[in-house]
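For this view, one protein chain was removed and the others were kept in their places.
Here is chain A:
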């Protein structure tokens, strides 16, 4: 039987997923900040409007929210692993 590698296998899963969370938050911040202040710093007369909303706001907050929600769904579906939480089940 293969001896247990260093540490609990479940912890490596947990560590990877925590880093994914940090990465998503960073991406979320850059998207939010970039569109809000990149587009929003222009004079108001130059704004264009999408669905009636100022463009910077639409991209930063509306589209940004949708993109992040979709990314969360993708990441959870394809990169997150189900692990047992109880002690007895991690014998192997």
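Some observations on this one:
Assume a residue touches a chain if its C-beta (ideal position, glycine included) is under 8 Å from a C-beta of that chain, and two chains touch if they have at least 3 such contacts; residues count from 1.
By definition in this document, contacts and distances are computed from a predicted model.
With the options "Sodium/pantothenate symporter", "(2Fe-2S)-binding protein", "Cytochrome bc1 complex cytochrome c subunit" or "ABC transporter" in hand, the undepicted chain maps to the protein name "Sodium/pantothenate symporter" (source: UniProt).
Mapped onto chain A, the interface with the missing chain covers residues 4, 7-8, 10-11, 13-15, 17-18, 20-22, 24-25, 28-29, 32-33, 36-37, 40-41, 44, 47, 49, 51-54, 56-57, 60-62, 64-65, 68-69, 72-73, 76-77, 80-87.
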